[in-house]
Structures are given as C-alpha cells and as structure tokens.
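Heads up: the structure comes next, in structure tokens.
Note that one protein chain is taken out, while the other chains of the complex remain in position.
Order as written gives the chain letters A and B; numbering starts at 1 within each chain.
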Amino acid sequence: MSDVSDNAELPNQPVPDTGKRDLEYYARILEEARSIKGTSLWQDAWKQLKRNRAAMVSLVFLILLAVLAFFTPLLPLQSPIYQDIEQRQLSAPSFSAIPLYPESIFENDEQLPKLSNESEIASRKQEILVTTLWNNPGTVSQWLIKLRLSVFGTWSIPSLCGTDNLGRDVLSRVFWGARVSIIVGIVATFVSLLIGVSYGAISGFMGGKVDNIMMRIVDVIYSVPFIFVVIFMITIVKEDQISAVLEKWGIDQIKVFFIMIGMIYWLTMARVVRGQVISLKNEQFVEAARTIGASPTRIIFKHLIPNVMGIVIVYLTLTIPAVMRFEAFLSFLGLGVEAPDVSWGLLVNEGIQVITPIKTYGWLVLYPGLTLALTLFALSFLGDGLRDALDPKMKNK
Amino acid sequence: MIPRWLRNSFPYLAIGILLAGLGYAISFGQLEPADFTYNNGAEIKTVDPALATGSPEGRIINGLFEGLLRNMPTGTEPDETSSIPLRPVTMGMADTFEISEDGKTYTFHIRESAKWSNGDSVTAEDFRWSWQRMLHPETGSEYVYQLYSIEGALQYNTGAIELGGIVEVEHGQRQTRTELFPRANISRGKLVAHGTWSAADGVVWAKASATDSGSGSHGHGDSEQEGDTPIEVYKVTVYSSDHILDELDLSGDSHEMLFIKYTDDQKVPESIAGEYTRCFHVLPDFQSTVGLKVSGSDQRILSVQLVEPTPYFSDLVAFYPLYPVHRKTVETHGAMGWTKQENIVTNGPFLLDDRRIRDRIRLVKNPRYWNADGVSLEIIDALSVESDTTALNMYMNGQVDWLTSLPTMIMKDLMPREDFVSAPMLASYFYRLNVDQKPLDDVRVRRALNMALDKVKITERVSKAGEIPARSYVPPGLAGYDGYQCGEFNVKEAKRLLAEAGFPGGEGFPTMRILYNTNDNHQAIAQVIQQDWKNNLGIEVRLENMEWRTFLSNVSETQFDIARAGWIGDYPDPNTFLDMFVTDGPNNQTNWSNQQYDALIESAKTLRGEERLKALSEAEKILMEEQPIIPIYYYVSKNMVSDRVKGFSANIQDVHPLHVLTVEDK
Partner (left out) sequence: MFAFLLRRLGWAILTVWIVYTVTFFLMRSVPGGPFDGERQLPEEVERNLLEKYNLNDPVHIQYFNGIRDIVANPIGEKFGPSIRLADYNVDEVIAQGFPVSASLGIFAMVFALLLGMTSGVISAIKRNSALDVGFMAAATLGISVPSFVLASVAVIVFVFWIPIFPAAGWGELSQILLPALCLGAPFAGYIARLTRTGMLEVLGQDYIRTAYAKGLATRRVVVRHALRGAILPVVSYLGPAVAGILTGSLIVERIFYLPGMGSHFIEAALQRDYPLAMGMVLVYTCLLYVMNTLVDISYGVIDPRVKVE
C-alpha cells in the first residue's frame, strides 16, 4: 500500500477493514446519486406527458399515421392514380370489392405475347402494374409495392371513401397524400428549425449591436408579404433552364417547395430561441464553460441549444400544422404539388369544389378534410401536453 | 413610457376604428336594386373598345357602344348544329351598306338617329378617327390586326414609310405622358430622305432602299438592345395644312424640314439638336394612304377600301374593337380619365352608371339610343365573380340571373337542368405538338398520339357539358365549309404507326411533357390523356402545370413538347382558325411549316365564294394529315339563365346582347 505513511498516525486501526467500509459507503452514495440523476428533465417530462391522456392518444395517433404513411405502398389499397372513369366516376363510398386493375391493362403490351416462360410473364406483368398503377415510385416504395403484390395479390380494400371525379379511389389517395403532406410538414419544419434555432441562438448569445441588427432584420422580414414571394419562386423554379440546373443538383420542385416554406416559418422560431438564450446565457453553467475557454460556437451549440430544445419542440408542434395549412392554402391557389402527385391540401381543394347547393359529393371533402383536421388536432394536443410537461411552472397543476 | 391620456384613450380608439369599419361596410348597401344581374366573369380590363380583349369586356362594350353593324343571334330556328347562326346583318349605327362588285369597297351609311349620349351626332368621321387612333402605333391595340384588311392600315400601324411617299410627322410638345392618342404638332409632306445619326459617323442618309420599316428596327425592351436603338433622321418637304384629316394640297407653300427621333436616354449633341427638330413619329400620312373616305353632306357616309376582297369584313365591323369612341371626350380627359363614369360618352343602348372594381359595373338604359324603345332593361348589374362555385351559389340564392361560366366538376348535374342553356361554339380545344422535338418530328408519331386518344371519353366523362369530340380543327357549323377529319380512335392502328416510327410498344420513347395552364378541367383532361397514352401506346408523359403567364411565355417560345391550347374564332369563317398555322405565323407556335399550306392560305385571300372555302378546306386537309396539333373537342357555350329572363338564345359565337333581354318581375 502506498498510503502507509498517511495511516501512520492511526496505528491501531485495521487498515483493510476501514477501506472496505468506506468503499461500501461511497458505492452506496454513488448508487444514490446515479439513481437521482436518472430523472433528467426529459425523463421527468416524459412522466408528465404520460399522465396527459389527450397528449398520449395524440402521440400514438401521430406515430401510427407516420408508420402507415411510410408503409402505404405495402397496404392493400387500390391504385391512387389509375382512373376508372367509365365505371366509377364519383361513385359513393361502398363495401363492394374492386379488383386492383382490369385485365385489359395487359392487352396492349407488346412484349407479353412474345414471352413463353411463366416466370418471365409474371415479372413482366408485375413491371407493368408497378409503372401503370403508381406514379414513379422510389426504390423503397417499388420494393414495398412488389411485396404488396405478392402478399395480397390483386385483392384491395373496397372504396370505403368513394371515388373522385376521374374514378380514382379516395381512400388510397388520402394515404398517398399523407406521404406528401407529412413530408412537407416535417421537412419544412426542419428547415425552419435549422435556420431559426441557429439564428436565434447566435443573436441572443452575441447580444448588443449584433443582436439588435439581427433582430431588426427579422422585423423587416416579418413585414414581407410572403405569399407573393412564394408565387414568384414557384414560377421561377418551373422555368425550364432553372429546373434543368436544379435537377442536375438533384433538387426537384417538391424539395424547393419544402425549403421555401421552411424559410418562411423560421422567424418566430428565431425570436423564441433568442429570448430563451438571453435568459440562459448569464446562468452559471455558461459562465463556467466560458471560464474554461470554450469558444462561442461551442457554447452556443453545445450548451445553449440543448437547453432551449424544450421550447423548440413545443414550437415545432405549432409549426408543423401551420406548414400543412400553408400547403393546403397553396393548393387552393393552384400552386401546390403537381398532378398526379397528391397531397391533402390538393384533395381537400378538389373536395370543396363539389360542395354546391345543386349536388354535394360530400365524401370528397369529408375524408381528406377529416384526416387533415385530425392530424392537426393531434399535433396541437401533443404540443399542449409537451408544453405542460416541459414547463416546470406547470408541474403539479 | 406611454402618457396616461393615451393609455386611457386606447379602448375608445379601438371602438372608433370598429365603427368606422362598420360604417364603411354598410355604406355600399345604398344602391337601388338592379332589374337584371349577371356574372360577367373576370374583372374587365377596360371599357375602351380599342384596348379591350376578351369576352367579359365584349359583353360590357356591346352594351355601352355600338359599331356600324352588330352581331346578333338572328331568327329562332336552330340549324343542324342545333345552334342559332350569327349573321351580322343586323344594322347598328349604319342603316345600310353596299359592297362593290370586286368585293373590295364597303360603303356604310350611318343612320340619322345615331347619337352619342351627350347629344352629338355619330358621324363617319367618328369612325375614321376611332380607327386611326386604334391604328396609331402608340395606342398599342391588341386587336389592331382586325383593321389590317383596310388599305394602308398595316403600313400606318407599323410605321412603314417610303421615300417620296406622303408622311405625317408628330413633333413639338405633348400634353401628358399617358395621353391616349398623342398628338403634338403635326407636319405633313413628302419624305425626301431618311437616315441615321450616330456619334461616330454623324448623319448617314440611306441610299436607294425604297421601303423601310421605319422605327420597327429594335425588339423587346432588353437593356443590351436598348443602347443600339438607332437615332433616325428624316428630311421632309412640309406643306402647309390646317388639319390632320384635310386633303393635302401639294401645290401650296412648302419648305424643307429636318427631323430627328431619339429617346430621352439617348444623348444628342447641341449642334444636331439645334439643326434638327425632335419628333415622336414619322408615319405614312393617314389621310392620303389609308383607305377610309368620309363623304355626304353631314359626314354620314364612310367608304372603306380593302386590300383584298375580305368576305368576313362585315363581321369584323360588327366586332367590338371596331366600335367608335367619342373624340372630344378622349382628347379632353385622356387615358384613364375618359373611361371614368363621370366623363365617358357612349353610343350604345346603355350608359355606364357606376363602376366598382371587382364589385359591379352598373349599366342604365340610354334614352338617346336610336332604338331606345326596343330596350327593356333599365338597370343592369354586371358582377365579376371569379370563383365559379361562388357564382353558382349566388345564382341558386337568387342574387344573379345569368351565369356565363360554370363549375366543371358538377357539370353532369347541371346539364339536365332546364335553366342550362348550351350550344356548340366556334371554338376548338386542342394540343400543340412541338414538331422540332424528336420524336414528334415524325408524322407517324403525331398521328399515333392522336389515334390513341379516346376523345369521346374525355367529352363525356371529363368536360361533361356536351362538347363534341373533334377530329378536325375548324369547328362544324360554318355555312358552306367542309372540314377534313383526321384519324379516329384506333389503338391498333396507333400502335402500328408507333412501331413503324421505331417505338414498338413505346419502347425507347422518351418521356414527354404535357404543358397546361392551372385549371381543373385542363388538369383532368391531361391526366386522362396521360393514362390513355400509357395504356394504349406504352409511352410515358409527365404533366406540367403552369400559371397562365408563364404558360403563355413558354408556349410562345415553343419551349414545350406538348401544350394544351384553345382557340375561339374571331369571326364566323374558317380563316380565323387556319391562317394561324402558316410558316412562322405568330400564333403557329408549333414550329410546323408547310409551303403548300402557306400557298393555299395565301390564295384564299384573293378568291371568293365557294372556291375560297375549297382552298381553305384543302389547307385543313394538309393540317390534319400532318398533325402538328391534336384536336380534342369543340367547345360548347355553357350558360345558366334564370327562367325569369326572356329573349336569351344560344348561338355559335356565344353572343348575348343585353339590350334584347327582358325580365319578368321577381
């Protein structure tokens, strides 16, 4: 033992014994400390949230929706784009089973009659189905669609939500529309998050003149009538040469759409984050970081931003609905996604055109409108729950 | 800190603002109810006949003004197309007119009872002045080509001057920059020489070039080109003349003058500016070069000299751009001022009583109209509801008596209604193919695309208002004209043609784009066509939706593979459809060119009667065999008219004059 000399003053104490007791003691304290550390802000919030029934139902609904949207190609739905305009134009919701495709779909293919091998015919048929019944699915979607074809075959859910003006299944379109609407919501919000949080944090942390100027800039942008800018941007992006350049970079119109919406919604985020950062930056942990020589960048991104995440998440649940509503608004103006792609906004907009005093095809607006409303409903309840859970003042209320 | 008094006055301020808003909102409601209210569609651009385009404008201008002749649905017997034909035999301001033997001179006699709403008589001079104003390059009339059949009109409009020709020069001071018909000082005389001035070379007089397109040498307002605008100089022997429309006395006093034309941005040195007089325009002299003559003791006879016998000239005269305007009013109040309700002077059955942007245009009966006894409606409100659904709501609610545009989505449910009034129209819905784009340069591909389309499905299931599937470009219903039909719906033949062109089963066929402007109907049709081509030919097309202006600019620069198009005939004659597809015609927009076609259209200009129609029919045959376009359907007019309205009859040009309508009490 190296500490013999230290223990020289306590000659009669059995050295190993003492050490053992202390170790146990420390271990116990450590244990206790560990268990206390276990309830971090996030765990605490989670506990709070779990108590809020409305928020939990909403969360489950949203997760379910996201999963369903992702696995839409796998579900035994009808084709979202195949028009059966002769037979099923604007037909009311019904439970009678509908085959996925008419047999005539293979009639006009040149290659099929030339093939003799059974498996070749099957794969050719599958290829025809994938390209005819779905609109340019991506690799993952294609794979899922093929899986769906082999699992469910030609069976598909009847038109429970009716069909639209061109005889397409509304249920299926609502599901495929969910993919676009949800992605628009999430990506645009993410873009606004990126810009807003960094901008707000930098502004708040720097303070003084920089803060003043940066916030004035936000004020200026606040006064810009954005819908105007959006109209122009959408038209510019559609210009041939520009869209060619963008395509080279792998950016299609829908991505530009996300980015643009994101760029509108970062302003409030920046203000909120700035307010939080200002109140946080004089806290001791920031001082501590500064004294040990952390760079401003490190302090902002390592110490401040994680601490404002709570309010940011709450704000996110407000931004996503706003973005989704904006998408619907653009669809109303005819500036939304390109047919035959679908989004909820587009579907709802198609729906309101057949609410007339002469004839109302209610299902066209009811189902997409309901899904959209439910989603926004859920997001707002979840947002409330999160705010209550993350706000220490609301605790035990 | 905010002062206390301000803090305390805040709630009162808020209440005040609210009351002000309320007061304004209900101040609109003081109008007397109208006899008849209809939805005119989009907000009109202007009530100035020379500057207006489009049918909403047409409906208003037809109420306010009247031309020499008038388009009226005549008779009550529908012809085989189940529409009532239009013949502009109905007299307007003119009570008779004669056509000369060779068909090149029209003489109109204006009725004595023709009066402006301020009591002035309508004279032939009014027409000549109105048409001159329309032709003046600075008026910028979009329909100016309607006058091009008049001798010298094209040259006057484009400023094509000739050495030795008589010219008019506008120089001196103008009153305002937005003057509608800018007239500073006018000097008239013979053009002796014409040249350009530049800082480097000084004045260079053009040598022997006989004709010169005058000022028309620079293109659009791009900044690079702007610097190159030549500064033009003219030498003119000026004769004294008191009035622009007087006969020019070439034996009278004369002196030589030098003119120079430059813009405000161009720098011209003192020395030149002193020697030369700055001018705005040098145009061919209107009085002596344009084929319009006014005669008669009280200027009631207008004779019009045409370049070619133009059998549809009487239709042109009955079309609203050629309606007259009141000269004194235009000159006194200038642009924007003269069309205001407090200033405007008109000669039609109605007066402009009130106008609120995007709210209503109120017309009231004109007691000075020559046929005022035949006009029954006293007050008409023309609304400009753009949403068809909203307009339908207002109609169903009794706020509107006539709808000019209906929501497509529920057309199926509107069609069987008794108040749905429809007739075939002189208009075609078609797709343009860019024939420079491979593989659309192959005529077999173009034919295959046409034959693979089930047009019956499109008209019955998508457009749904009883449109007729089209296999020719010129709509049926033009007397004496037989069009040529292109291939019918035949998938087998289409596939054979496509295979012949090297794309069996659509293999190797590049992905094409269909361009259409934002509209539910266009979108639905494009989606159906997309599926038809995919299922029947195995070819892939992408849809591209563009808002109207971007769409138009792409189409006019032929930046598309396939583009949606529509054409409404200006006058009931196949020529209004066919002459647009001549090589490099401004409305061709397909890059298609065929010499034989051009020759036929050209020859039709000089032919008359049956032979002319035959030539045009031959031309259509070429067009339909070559297929730079795919006809889809012929439009029908779609109106909903309340049953309290009488005198409304469907017709091929969808013209419904307001002054023949009567209403029963609500």
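The rule is short, and it goes like this: contacts are C-beta pairs under 8 Å (C-beta built on N, C-alpha and C of every residue); 3 or more make two chains touch, one makes a residue touch a chain.
Predicted model, so just to flag it, every value in this text is computed and none were measured.
Taking the complete complex into account, the chain left out of view touches A, B. When the whole complex is considered, the residue among B:390, B:519 or B:662 that touches the unshown chain is B:390. Within the whole complex, the absent chain has one touching residue among B:48, B:413, B:598 or B:618, and that is B:48.
The hidden chain makes contact, of the residues B:34, B:91, B:110 or B:144, with B:144.
Interface note: of B:71, B:531 or B:554, the residue touching the hidden chain in the full complex is B:554.
Contacts to the hidden chain, counted on chain A, fall at residues 216, 219-220, 222-225, 227-229, 231-233, 235-236, 239, 268, 321, 325, 328-329, 332-333, 345, 348-349, 351-352, 355-357, 360, 365, 369, 372-377, 380-381, 384, 393, 397. The chain not shown here touches chain B at positions 1-3, 6-7, 10, 17-18, 20-22, 24-26, 28-29, 31, 43, 45-48, 51, 53, 137-142, 144-145, 157-159, 178, 216, 218-221, 223, 226, 265, 335-336, 339-340, 355-359, 383, 385-387, 389-391, 393-394, 396-397, 399, 547-554, 556, 566-567, 586-587, 589.
Assume only the chains that are shown with their structure count from here on.
Computed from the mean C-alpha positions, the centre of chain A lies at a distance of 49 Å from the centre of chain B.
Listed in rising order, the residues of chain B touching chain A in the complex are 389, 392-393, 396-397, 407, 409-410, 412-414, 417, 457, 461-462, 491, 495, 499, 504-507, 518-520, 523-524, 526-528, 530-531, 534-538, 540, 543-547, 550, 554, 559. Of all residues in chain A, those touching chain B in their complex are 81-83, 85-86, 89-90, 105, 108-111, 131-132, 165-166, 231, 235, 238-240, 334-335, 338-340, 350, 352-359, 361.
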